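Removed: one protein chain of the complex. Kept in place: all other protein chains.
For chain A:
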Amino acid sequence: MISFLFFLGFLVFYGLIAIYAERKISAFIQDRYGPMEVGYKGLLQTFADILKLLQKEHIFTFAADKPLFAIAPTIIFVAMFAAFAVIPLSVNITGSTVATGVYYAIAIVSLDILGILMAGWGSNNKYAIIGAYRSVAQIVSYEIPLGLAVLGVIMMSGTLDLQEISMQQSIFYESATKNTESYLFGLKFLGINVGKYGGILSWNIFRMPPLIIGFVIFFITSLAESNRAPFDLPEAESELIAGFHTEYSGFRFAIIMLAEYGVMLLTSFLAVVLFLGSWSTPLPNIGALKLAEWTSGTPGSISADLWGIFWLCLKAMTLVLCQIWIRWTFPRLRVDQLMNLGWKYLTPAALIIIFIVGLWKLALL
């Protein structure tokens, strides 16, 4: 329940902040000012835009398939928001403790494509339907490397439970399970047990170095998942006006917009939980400087919750920042280039990563 309330509030707050950040960062990259008029340095600009959207009329086009058109934004948003249920917030706040958390998250995010297809089809507009088709084609070629990249993590940690995966990357793992089988780079013969050090060394990408490439693959596919540049084919402004949400207006448009930014946040959270140490601190214990312990709190108390939420959101926000930065740097891929990248480069690479992770674990641990 705490998890639900936190994510609902945080998503709305994040929506305001992320849209403002996106505008400002894009402006700075292009030597512009960005919003400057509403509030101090334009801070209230997004808020003003949302107020405007809420007052707008819901426009249904004459030939639209009205039930599909009306319900599509809800499905897009619900599918996105439901996946937040399994994201653990800290050592105490686990969200929904389903044993198949990763599976559930990946599956429910793909459901979002159903809403996009409904929106495109229901609009009865050529741009919308082309956008929806592209989105479906894109998701087919991107779900596979995404799933394979996640599979590497699952093989390493041996569980589908996101909280369990998070625990393994924290300094609480040793005390909680009496398990000391956690070595730097997964190399037992080095004899460095990262359970004592914690911090950045116990993150999955450092416990299993091949997962660094796995993380890059996951990050690239998560960009495609959230329909962002350079994979924003479903809503390519220059070709398709706004793609699948061309005909939307008012509150429904606001919901689609929020869902788009929500998917960004969700994929960033997933990347953090799976690869970048989840809610654990990045600072390791160094000799007498117990940085990891100081910045983790004590399990069971509110301090652990606050530190956990802080680190999780900080890491996720850094990834969102990277997504924004990437969006304003790279041009959009063509459909064939996208297929090429998905099938000929990312899928084989993800398969090889799984193979190496398996060997690494068998041979070296």
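Quick note on the criterion: a residue touches a chain if its C-beta (ideal position, glycine included) is under 8 Å from a C-beta of that chain, and two chains touch if they have at least 3 such contacts; residues count from 1.
Just so it is clear, contacts and distances are computed from a predicted model.
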Missing subunit (named according to UniProt) among the choices "Metallo-beta-lactamase domain-containing protein", "4Fe-4S dicluster domain-containing protein", "Tripartite tricarboxylate transporter substrate binding protein" or "MoxR family ATPase": "4Fe-4S dicluster domain-containing protein"
Residue, one of A:F4, A:W294, A:F330 or A:F355, that touches the chain absent here: A:F330
Absent-chain interface as seen on chain A, which is shown: 25, 27-33, 36, 325-326, 328-330, 345
